[in-house]
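For this depiction, one protein chain was excluded, whereas all remaining protein chains were kept in their positions.
Residue numbering begins at 1 within each chain, and the chains themselves are lettered A and B in the order written.
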Amino acid sequence: MGGYIVKRLVSAVPVLLGITIIVFLIMSLIPGDPATAILGSYATPENVEKLNRDLGLDKPMVQRYFIWLGNMLTGDFGRSFSLNRPVLDEVSERFNATLVLAGTAFVLCSLLGILAGVISAARQYGLADKAITFVVLIGISVPSFFLGMMMILLFAVNLRWLPVSGMYAIYGGGDLPDLINHLIMPALALAAVATGVIARLSRSAMLEVLRQDFIRTARAKGVPERRVIMGHALRAAMVSIIPILGIQAGFVLSGAVYIEIVFQWPGVGRMLVDAILKRDLLLVQGGVVFVAACYVLFNISVDVAQSLLDPRIKT
Amino acid sequence: MPALKVDNISKTFPLKRSLFGPALPGVRAVQPVSFEIATGETLGLVGESGCGKSTLARMLVGLLEPTEGMIEIEGRALDNANPAEFGKLIQYVFQDPQSSLNPRKTIRQVMEAPLKLLHDMSKPDRSKRVSEIFESVNLREEFLDRYPHEFSGGQAQRIGIARALAANPRIMILDEPVSALDVSVQAQVLNLLAELKAKFSLTYLFITHDLAVVEAVSDRIIVLYFGSVVEVGRAEKIFGNPRHPYTKLLAESAPVVGRPLTAPEQKETELPDPLDPPPGCPFAGRCPRSTDLCRVEEPLLKPMGEDQLAACHHPLEA
Partner (left out) sequence: MSTFFKLLFRNRLAAMGAVVLSVILILVLITPLLPLQNPDITATADRFQKPFADGHLLGTDHLGRDLLSRLLHGTRLSLAVGISAALIAATIGSAIGIIAGYFGGRTDNIIMRGVDMLMAFPYILLALAIVAALGPGLMNALIAVAAVNVPFFARNIRGITVGLAGREFIDAARLAGMGHTRIILTELLPNVLPVIIIAMSTTIGWMILETAGLSFLGLGSQPPQADLGSMLGEARSAMISHPHTSVVPGIMIFLIVMSINLLGDGIRDALDPRLRSGALSRPRATTLVERTGDVPEATDDLLAIQDLETQFHVNKRIYRAVGGVSLSVKPGECLGVIGESGSGKSVTALSVMGLVASPPGVITAGAVRFRGEDLIDAPYESLRQKRGDRVAYIFQDPLSTLHPLYRVGQQLAEAIQSHHKISKAEARERAIQLLEDVRIPNAESRVDNFPHEMSGGMRQRVGIAMALANEPNVIIADEPTTALDVTVQAQILSLLDDLRRDRGLAIVFITHDFGVVAQLCDRVAVVYAGRVVEEGPTGAVLDAPAHPYTKRLIACVPELGGGRRMLSAIPGLPPVVDDLPPGCAFAPRCDKAQEKCRHIDISLAGTGDRSVRCLYPEELV
């Protein structure tokens, strides 16, 4: 097992390098002079020249890439001009907030989605199946940002059950109940789409598995039906559900950008959008690489979970 | 001159290299194999699953490149770069007739492709030729404008045979052509193959796992085990008078009406691991006659009596 984890970690190295190359290439798409693009049209020639030197923009592209990569490896992601602080400090601080939001949403959508999918498959064409299918259909069709806005209108403005936005109350607060209170709406809004997708795919994975010969074998030996569904079928279906969870984690992380904007959540997504609008490209670049790297590591843990479940994967 | 000459061809599938591990030797699916098929002969190739018979067949028609060795058809060496060139000389009938027909093409489109691409025939010529072939495999011409899913297994296999015939080959490789069919249909197809052979003076390589079928259709038979030829002999004699213990085991395992049920003499082990093949004779682990010699030295194919060869250190008495 340990060997497998090490193997997966080693195989992540080229992926992480690939990510930096892709980001670097995208950033080199910037039309015109990057220094001017970064500093805006009010930049003085001295500032432009200084930035050019700092970023090594006067050097050839390959060399520039390795300078940038080398800096990142030593923890230097550059400095955000709009916030005037190191990119890494800002990104890691913001990422914590995103992690709280996206992590909660991910746990919610995984549990609810699989549960709904299993019930739906076990009661195929029954009332529960139809109800779940209907709710899921709405869930995957409504834009999460619109859902978030409507939730604010209903639960915060009209019913006044929950706070409108933010992560903590401005005065007082700051403790766990306060955080949970602020977390409920954004986490639910964020989880909605992924729950729908997971429920759908879990349902079809279950239906696929329930037709397999080994289910008939289980029934033929007299295994009670509840155990056939919750044991034999679900376990086999998890083999195809777990990779879906890995992919959906990426979608949850992506959806967090909208939700953070709608709920004024101080996460990395909102930071990125602000940075783009302010043309703070170093912050964008650093944020993208950092979050993508974390996602790669998360996917390794998904693979490890998969190998624990499925002995056919060579460890 | 033989219709087909195979000279020491072998196939090794490379294994995926791990990042740090040493380069692995690969899986040897077919050991160096040599044989000839005389013009007009039916050579049977029999073996159990995993013995390399399909890999061998795919090499013969150029769908797979041999790792080593030469294939000659009527004295000309085959050029692996151009399967279309082979197509005119050697054709292939697949095991699963449904899978060998494109589900989105009509039978006519399937049938005309080789005529157009291999023989540059004009449209009226093609149409005439397709009708002729269809008649010779006893299929109605109205089938031509239907799609593959409309046919039963037996009909689809006739279409597969017709498609192979359309290229006007000299040699046909028949890869388990009746294994997917029901017994009552199986006999129809086997008889059809025999008729076609006489009518078009074809040469067959008939691959199967079914001993009774291979005996009924072949002139000579090759027995394959774990990628190597273990015995070659006349069809009527090889199973009645096997020299290699594996051939004997095969012959005794086949269920026969009127023979009482006994587990034939063999050790309770199965095929060796292809990733880690044992030295010496691959059958030694299952063989009741094996000695230390068998586990060290690989036996070579040696003549044993008239028209029979076997690769065994301790062959059975004639």
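General observations
Basically, contacts are C-beta pairs under 8 Å (C-beta built on N, C-alpha and C of every residue); 3 or more make two chains touch, one makes a residue touch a chain.
Small disclaimer: the values here were computed from a predicted structure and weren't measured.
Contact with the undisplayed chain is limited, among A:Ile19, A:Leu99 or A:Ala131, to A:Ile19. Touching the missing chain, out of A:Val48, A:Val239 or A:Ala305, is residue A:Val239.
When the whole complex is considered, the residue among B:Asn8, B:Ser34 or B:Asn102 that touches the unshown chain is B:Asn102. On the side of chain B, touch with the chain left out of the figure occurs at residues 48-49, 58, 61-63, 83-84, 86-87, 91-92, 94-96, 99-105, 110, 113-114, 117-118, 152, 154-155, 160, 163-164, 167, 182-188, 190-191, 194, 209, 211-213, 215-219, 235-236, 239-240, 249-264, 266, 268, 270-271. Hidden from this view is one chain, which touches chain A at 14-15, 18-19, 21-23, 26-31, 121-122, 124, 137-138, 140-143, 145-146, 149-150, 152-153, 157, 204, 206-208, 210-225, 228, 232, 235-236, 239, 249-251, 253-255, 257-258, 261-262, 269, 272-273, 275-277, 281, 284-285, 288, 291-292, 295-296, 299, 309-312.
Everything below uses one rule, namely that only the chains that are shown with their structure count from here on.
Our note on geometry: chain A versus chain B, Cα centroid distance of 53 Å, whole angstroms.
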